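Take this structure first; my questions come after.
FYI, not all chains are in this one, though none of them got moved.
A, B and C label the chains in the order they appear, each numbered from 1.
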């Protein structure tokens, strides 16, 4: 069955408190060399054929992502 | 190119986008007159945002003055004009409380809008030097079954919970009201209470030349730029939130750490003045601080820690990034200040210095971009006497007497009505909402929702505590704004007294449509006058508040909705009166006050007939005072086992709530028209329960205060039924199913 | 009582210790020194905002390195709510706490059954005692692999179970568990909010704090 992956991230100008908290913790854990962390959501969907990508984009835009503050990328895997 | 002061002098004719920033042409010319030149773009940004309705109160100021003119109250330690008013509750403790609105942002992005609303009001309370100890959330939504309410309500509730829970602030009360008029304009008001010792009160002023100005908390980003002027001052275009302005995202963790950091800084006595950054961000903080202090300040804007390095100076000045504070610190204390910030991992930066120049000057990349008299920005905004006109439809509305609506005629009809009313969205159980809020944290919550008022213990040794309630009724206010505001005041006052607390002070949030509409402005003026007159009769000061205008969709304004918060004090919270029946043996029920045939604006008329008309119930504030005196004395003497104020839905609803809360039945006997007895919303009434042996003492107390008291019936712990003698008996199980089923059915059952 | 950035119920838990007759000692997340205490409570709250996963960042605090070490030697440790999450993230307790099945934060008075009265934190209760204390969490759904669950059950390490409704979807109604030795206990409900009739639904929670005083003495 085709799989669709949608990654949702906060728009770059929007504060990402989670990413900042992780970044802040890294030095304490002894990890250096990481300059920025952003955290988003990752969705994996299993869809029936035929895959209607346009429709899936609508779904991602209205349900998976909150377009006021987030943006998404969508990939269809075979 | 940077628009510097020098360049502004050289290019007087350079066209500026003042109207896009919300300034009228007269206002723009006033700025030019003040400065003797055109403003730089940074100055224009500051003036425009500070002179917006939201920050300058330009339409409301002339009316709000009435609050300042109330007789000086001896409990008022800090009055209107500061971030929040402060009242003396005795034993050296002071309490501060205030309501703010975050209506438009919550419509655009419900979760973040509501969350940052909580964040903002908490910072106002913190700024006074207080530890925030509780929040409340009066909310208004469109019809419960409207699709947009499905979007807005869950998000708002999750946002309030998400932010407040994470800060460790118990949520002790609020309101959830549904009405068509809020469909495109939900109201999200948030109240915060804080406590401090008298000597810990802090004010927003930058005094002492040479003192350092420190910005601390979150880094400044591009969020909410223009939010103040766009979100708060302009009506949405008819096509809804299409032109979405950028939204602020809250970080409650940063705020929690900021709170603890500030309290440690206050305890070490390291600030001369302090101001939170809310609407209008740095523009507001720098101008307000300097105009309240020595009069001058110099700021090096390059020092502001940024989240986004591409921000222009105008944007930095207008950014509404959350979780930031600005403090004025003497040079010798700066190191200790910085150490405390470091311990909490809070970013802190000296961005400027206080001086006596009488000017606020700001540099960017070595060039002067702002040079203004700060008072003109913070307090010199325009003041409007907007035209007022009684709404044209008001006569028709008041003529629409609900007396003509069909009433139930049989006992069976009455019983069905009671169940249907208990299940109606406005009267039903709100657990679906309130269980998303932490009410236990801090371990001092003595009463919380659904009790009449939230009660908090302040001192573990003595039991000293406070009670807070908020109320508002848009339908009453629509029918008669003067009375509507007083009814809201009376109800909040009564709610506080019902728990046994002595009412002490008032805060308010005035939610209205566009002030440019004379009908709305008339409603506003009437409501403010009603509230001020009401406070005078009750002997209470108004300690502060907030005005939210432009709550309208197209030409249609919301029902005018003043939300009134009343704070009371209780010398020993162990003596509070809760609402549940069944906590004492042999309880009898009495109703205090008079029940009249009053259905104008009632819940019955609205939920059964979708009717809004007639006049709201009569207000008698003298009676409310007497009632409060009885309730407070009775609590002190331990006479009552339960008390519940009668309001929306009348006696029927109060009985349902008290029986279900205690999980016991009751039997009541009505004299006169049972429908009027059960569903009238006459003001000034309270239902009480007390052991029979104390009845005589209690009725004497009522007689002494000339308040009528009527025998109603008895609590029947052995019968799980609410019985109206001669009419009907409803098993509690059936009542509970009706009362609790509505919101889960509408918003999703949260499982077992 | 350890305070992490974002701890909320630390003062409440201190009050509970005091009411049970103990002496609360404040410990700081950044300080590896436990100041000679006889037992440690990791309180509720949102350490580091509960960002990433609840307890995931707090687990790495200096204080936790000492707690982990001394727990191995029998030091009584109680994790309440966020503290439970930290204990799981630290692998002092098995399993994990995930998003509530209904996806909401939920605060209610909850009936619990005490299933194991031999731990350092529950010896003041009688077997099968039922108590009412508040729960309040958004990510309190306990999960673990089936074999881990079977072991927990088999070894009597399910310490408290939800009775009368499961507030978050936890597997097998598990509200709290302990390590093999019984000195480390984690639970989602908040006994520290049920220590005074004035502010809690009961005083049933006092038993946890009274238990450890006995355990510390013996």
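As a working rule, a residue touches a chain if its C-beta (ideal position, glycine included) is under 8 Å from a C-beta of that chain, and two chains touch if they have at least 3 such contacts.
Values in this document were obtained by computation on a predicted structure and should not be read as measured data.
Chain composition of the entire complex in this structure file, expressed with the shown labels, reads A x2, B x1, C x1.
By our rule, only the chains that are shown with their structure count from here on.
Averaged C-alpha coordinates put the centre of chain A at 33 Å from the centre of chain C. With centres set at the average Cα position, the gap from chain B to chain C is 35 Å. Listed for chain C are residues 48-49, 51, each touching two or more other chains.
In chain A, the residues touching two or more other chains are 17, 21.
By the touch rule above, chain A contacts chain C in their complex via residues 17-18, 21-22, 25, 28-29, 39. The residues of chain C lying in touch with chain A in their complex are 48-49, 51-52, 57, 60-61.
Listed in rising order, the residues of chain B touching chain A in the complex are 108-109, 112, 218, 221-223, 244, 246-251, 253-254, 307-308, 321-322, 345.
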